[in-house]
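Notes to accompany the following structure.
Heads up, one of the protein chains got dropped from this complex, but the rest are sitting where they should.
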Amino acid sequence: MFAVTAAALLVAMCLAMCRALLGPTAYDRVLALNNIGTKTVVLIAVLGFLNGRPEFLDLALAYALINFIGTIAVLKYIEYGDLGTSGGSRRRRAMEMEP
Amino acid sequence: MEQVLSVLIWALLLSGAFFLVSGALGMVRLPDVFTRMHAAGMADTMGAGLILVGLCVYSGANFVTLRLVLILAFLWFTSPIATHALAKAALSGGAEPYTVGAGDGGTDDGAGEGGGAP
Partner (left out) sequence: MNRVLWLWGILFALWLPLSDHYTGLFLFFGVLACTIAVFFGARMGIVDRESVPVHLVWRGIRYVPWLVWEIFKSNVRVARIILAPRVRVDPSIVHFRASQRTDLGRFIYANSITLTPGTVTTGIVGDDFEVHAIVQEEIDGSEENEMNRRVSVLEGEAA
């Protein structure tokens, strides 16, 4: 039964990857990547049970953390153009730059 | 008892897989990034949730279950934050939300209404 679940996860990941490749805007791609990351977490957990090695769950936990931080970092990069900027929206920054 | 547990685990895993696949299908079919967020949220909440609960039932009461619960809690705490950050970034980045009046109403070719990537 874990094999069936893993197969369904892989199908869902393929569909999300289609969106990541097609996605007209950068936000579609980020959304698809975040979703693939979530599915990877579940896939690692299922594969751990499939192989009878529940130690994989520690990897899934670490991957969940990294996936969240990675999504936020990519969004911040898209929003501000670099990762060192603090606060304020792009709109406000553009307004400040105008004389 | 064994039979009942086995059926329960099958039901949880398969319904979780159903929500995952239909969420991913929604990501392909829906028209713009905001509506796709709802489909992605489906896969994040019930898809991952039901599969992880099914694994919990399979493993019984031990530390493995506790780890699964931790993963589930973490996913359910972070998924809305990431979705909200994405929605806010998309709005301030100039993506136009799809409305029925603007398009021809409910096409399934997935033509995005969003603005160009910044």
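Per-chain residue numbering starts at 1, and chain names A and B are given in the order in which the chains are listed.
By definition in this document, contacts are C-beta pairs under 8 Å (C-beta built on N, C-alpha and C of every residue); 3 or more make two chains touch, one makes a residue touch a chain.
This structure is a prediction, so every number in the text was calculated from the model and none was measured.
Considering the whole complex, the hidden chain is in touch with B. Summary of contacts with the chain left out: across B:Ile9, B:Met42 or B:Cys56, the touching residue is B:Met42. The omitted chain makes contact with chain B at the following residues, 18-19, 22-23, 25-26, 29-32, 34-35, 37-39, 41-42, 45-46, 63, 66-67, 70, 76-77, 79-81, 83-84, 87-88, 91, 97-100, 105-108.
Everything that follows uses one rule, which is that only the chains that are shown with their structure count from here on.
Centroids of chain A and chain B (each the mean of its C-alpha atoms) stand 12 Å apart. Of all the residues in chain B, the ones that touch chain A in their complex are 9-10, 13-14, 16-18, 20-21, 23-25, 27-28, 33, 36-37, 40, 43-44, 47-48, 51-52, 54-55, 58-59, 64, 67-68, 70-71, 74-75, 78-79, 81-82, 85-86, 89-90, 92-93, 95, 110-112, 114-118. Taken together, the chain A residues at the contact with chain B in this complex read 1-2, 4-5, 8-9, 11-13, 15-16, 18-19, 22-28, 30-32, 34-35, 38-39, 41-42, 45-46, 49, 54, 57-58, 60-61, 64-65, 68, 71-72, 75, 78-79, 89-91.
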